[in-house]
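Some chains have been omitted; the remaining ones sit where they do in the full complex.
Think of it as A and B in the order they're written, each chain with its own count starting at 1.
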Amino acid sequence: MAQPRADPGGPLLGARLPHLLYGGDYNPEQWPESVWEEDVRLMREAGVNLVSMGIFGWARLEPRAGQFDFGWLDRILDLLHAGGISADLATATASPPPWLSRAHPEMLPELADGVRLWTGARQHYCPSSPIYRDGARRLVEALADRYASHPALAMWHIGNEYGCHVPACWCDISAADFRRWLQTRYGTLEALNAAWGTDFWSQHYSDWEEILPPRRTPTWPNPGQSLDFQRFSSDALLECYKIEHAVLVKHTPGVPITTNFMRFFKPLDYWKWAAHEDIVSNDSYPDPNDPEAGWLAAMDGDLMRSLGGGRPWVQMEQSPNRVNWRPVNAAKRPGQMRLWSLQAVARGADGILFFQWRQSRAGAEKFHSAMVPHGPVDSSPTWRAVVELGADLKRLDAVCGSRVPAEVAILFDWESWWALELPSKPSTELELLDQVQAYYRHLYEANVAVDFVHPEADLGGYRLVLAPNLYLLSDVAAAGLERFVQAGGMLVMSFFSGIVDPADRIRLGGYPAPFREMLGLRIDDFLPLVTGETIGIHSESLGRGQGTVWSETIEPEGAEVLASYSGGDLDGRPAVTRQDFGRGAAFYIGTRLDSTTMGRLLRRAWVDAGVKPVLSAPAGVEAVRRVNAAGTSHLFLLNHGDTEVELEGTPGLLDILTGRRLAGSRIKLGPRQVAVLEEPR
Amino acid sequence: MAQPRADPGGPLLGARLPHLLYGGDYNPEQWPESVWEEDVRLMREAGVNLVSMGIFGWARLEPRAGQFDFGWLDRILDLLHAGGISADLATATASPPPWLSRAHPEMLPELADGVRLWTGARQHYCPSSPIYRDGARRLVEALADRYASHPALAMWHIGNEYGCHVPACWCDISAADFRRWLQTRYGTLEALNAAWGTDFWSQHYSDWEEILPPRRTPTWPNPGQSLDFQRFSSDALLECYKIEHAVLVKHTPGVPITTNFMRFFKPLDYWKWAAHEDIVSNDSYPDPNDPEAGWLAAMDGDLMRSLGGGRPWVQMEQSPNRVNWRPVNAAKRPGQMRLWSLQAVARGADGILFFQWRQSRAGAEKFHSAMVPHGPVDSSPTWRAVVELGADLKRLDAVCGSRVPAEVAILFDWESWWALELPSKPSTELELLDQVQAYYRHLYEANVAVDFVHPEADLGGYRLVLAPNLYLLSDVAAAGLERFVQAGGMLVMSFFSGIVDPADRIRLGGYPAPFREMLGLRIDDFLPLVTGETIGIHSESLGRGQGTVWSETIEPEGAEVLASYSGGDLDGRPAVTRQDFGRGAAFYIGTRLDSTTMGRLLRRAWVDAGVKPVLSAPAGVEAVRRVNAAGTSHLFLLNHGDTEVELEGTPGLLDILTGRRLAGSRIKLGPRQVAVLEEPR
């Protein structure tokens, strides 16, 4: 998953659709057929070449058990094909029809406190339900059978936003499935008892049937049980996906398959999921009111590219303008939708799609903006932006299939995330994404390209590896990290790493047991800080700063002290250390550094490691480079600011968005404007 | 419902009780009979002429299924009658006795998440329960039969505060009743599917039995389903009321019937309810700690008068002093209880009653103040105030039956309220009552009389109509509003009006579709503002101001721009417009204006419309005029401030509260003091 594979590149769907993909979710069943012709006409006007069809179509495709009605889908697919538009055909299983849950209420999910979730919205199914799984399989069989050779079919879209509302279920059916999963994982009951430490609080199990999901309990349930339930819940939904996947592979072996991810979505281990996808796709809804939205979206894009091992991915959903599900739903500012769309392309996306094509007239999402608004199209600023973006993407076809090279890796693992944020820790203020973001934003601001990698992945291709927090890790991962540094890699690791094994059991022998030698230190105690509390930091090389969230008593056993605490009971004790190890070196950070100090430290680390930023650019300007198999690269320059900026550029380079070459050495970018410069090999 | 009907006027209960009504809830069953004689003596001392009896008497009237015990009620009714006090006799069905729910636990209500509400407090019944309805009907039959000709009976009081704690139920019995209600409303399943837009999220129903109340769902349930469930829930409780009503009408055709409303109570559509009442009555509990309480109570009074089509109404409950159900229960300040009581009379009330007569010794309301306190009566300031108010009301008998004329109407509709505040809107900060109050307070402060009217009502009698928000409205209402302006009326309408039809489906064709021609504009997009965000407003005629909560892109199509946005992405675009239409004109407001600007705009509108305030008075002085059938009017002047004020008055007018005539042209009013000037025809 680390470095871009030597890979032919080229368009994501190959000859089937040799362009950047452009379109959106299309729900023609919500409209009279009389509207469909206008839809196709407008799609062509906007440059749409792909639409996601039938995501919530089950109740219309199978209005009664076993009675299928494909007529309407036949007609619209033919119409699309005639218009030159391809289909990303959904398996329509995201929301079961009312007749299914009425006939089998035991398929409805239950929360930890026994509350049942009912029909009336969407996604009301227990992931372990055989009723749901069989019903979904039958529907997908029928769909795949019917449309396997339809010329509009370009791609399959399994389910939709798996786990979005119901990431887990605590019902009796899930309990039985959980036990089966545990039997597979542990083999014997004694292995499970040992892993979960059930001698604590009299929890020893004498029979598999005694084991339950972590339902509502008098106080915290067993952490091992909770962690395994998160693993199981991700796997239970993945099993739903795999059942449909198997049907599709059988019927249409060549058609690429995806399901849409949701950024850093905690409940699903996307590393495991992505391994079963041909194309990784993402739903992206940054808040226009959030000043951090721009770089957070960049981070999402880097994750999606990383999940696919560097391959191009698809922005499967974004909003043309306002959403409807925040308390207050701000509109996108002029140019913002285009900016964020091209940012996704910069970070490796080869497709930009929206939710949705035509704004619904009824239902819970009728105030979610769409490519085609409720009112007249002609005067709609949203529609104009959609048409312009279509034209832009046509001009960018040259980037199809190209990759984003990176020399830096951030270690990221869902299992450790789950374990870290279970309750009864030294501090609940310690959250993984906050830690990751505290690293990422400095790389982003300096235009240093970065991949996310699994801790057990091969780190060989990177110069610098960052470990914002690795609370839980396997022996394999620990050994790999040590090997990486031994071999000359540079590592930056933060506090509360290496604490537990994959069963969330303490690694004894002094924290952080697996890294004590590499880091050259020992932690005697954790001293978390309360909200608002700070601790002074002093350093010759990094200056004065402060820490929040965490402090600890670091006992150096060889490490050089880069920064110390000042004031308080830890006065003069180490806060940041560094140790040469093998041919590499490892930094260790014992608190949550303020942003300035963190930035200085990271810069020192990447300079030491020989990492080169893409570009030195004014604040607010994002620079990303995509390189194709032939060695041609495209430099994306995106101005996230509200004012015009000027950058240095190489005279003569072609901006493929405008078709103009740089006259001099200055590039001007207006607010939220973008340039894409072609750099020959 | 609009203008006062030409109506004989006179006392509310006619010859039966030819006075303003005065009294309170009386629960003699909580006290030994030895206390009853003292009660009657004290009632006479206080001028009480009507008490509400038996509201929570079911368990005492029917201690076991079918075994009635009326002896105690006979005795106290006789005692009251002998003392010259009439009874507002309750049907005693507000809280079923423990034996009923023990025998039939299925009559207990269930919440959306399946939690059952148990016996132990009050109102623990599913509104659709046949067990409850039959039990209530049998009790009311027995009561009405026994007391039909009792001389103390002056009025019937059905139930109590319907829906206060249990406005809806999600149990299986309610589900079945909801389906019956839907079948009546829609006739066919396809009509329901179309209304609810069930093609969205695979919600299409193929059988009535699949339909459920909007129970706990993975995310928002269908908005059409939610809206209809609110309609159904109001109707289900109204059905309970109507069952009892039918019994009473049969037994005592001449005795007026009421049930006590609760101000702007969202769950019940009081327009539909009031149509089944002879007298509208209200429970009023303004918070003495709330500086807005005074004018909010005025608004409640205007609503009650409007619900009764202008007829006098009854303040059925208020507290003599402190309540017990707020987190902190402030006492009423000296004079405040009298002030608010006389305010209700000013706004059309012909009766002032309290909860309750004698303060309970036990139970959940023992710290709710009462007319007779726990301690000695003689030294109680509360008791003294009660006695004084009784004397005041005697002096005001002349206003019995008179009306409050108004030239301004505020459109108000429960269905639109429900729909507006369903989730998944552009902004959850937009709340109907906030919008209504933002209009009302300016009319109140300027002493401009106002009625509330249903959007489908005849608007013919008004000069100015205000539409703070009409998110949902019918074609009939839209046409009526257009007719009103065409015919010379003045309209002020705020943003997000005319958006959906009664099924909460978007009215296509550009917002606000039904009013685009009348308003002379089109809205291209909504740009809600986050909490604390403001947008500048500039206007030649209204000055500089600002907007909050909302903004939008208004595209004028003929309208004159009265105010524009300044700064931001909407700089220079219209914020407030006006268009002549037919013989009238329509203002449109695209944001939540700051109060000063809103006041200026409304003043302009009512001046343009020729509306005349009752009086120009100093700040804090409320002035209301009641006019009787003979043309005599009474001008109520109420000083809500903490300091004395001076007003202009016509020399020689009689203040019927003091019995003194104005010597000069100045009227002095001390803090929280009131004058009632009689103005001959």
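Going forward, a contact is a pair of C-beta atoms (placed from the backbone, for glycine too) under 8 Å apart; a residue touches a chain by one contact, two chains touch by 3 or more.
Here the structure is a predicted model, which means the values were calculated and not measured.
Novice: Total copies in the full assembly, please; the file places 2 of them.
Specialist: If we count all chains in the complex, we get 3 identical copies.
Here is the rule we go by: only the chains that are shown with their structure count from here on.
Novice: Can you check how far apart subunit A and subunit B are, centre to centre, with Cα atoms defining each centre and the answer in Å?
Specialist: Centre separation, subunit A to subunit B: 50 Å.
Novice: Contact residues on subunit B for subunit A in the complex?
Specialist: Those residues of subunit B that touch subunit A are 113-114, 196-207, 209-212, 214-225, 423-429, 503-506, 508-511, 522-531, 553, 555, 569.
Novice: Which of the residues in subunit A end up touching subunit B in this complex?
Specialist: It is residues 27, 29-30, 56-60, 63-64, 92, 94-99, 102, 109, 115-124, 164-166, 289, 321-322, 324-325, 327-331, 333-334, 359-367, 373-376, 379-382 of subunit A that touch subunit B.
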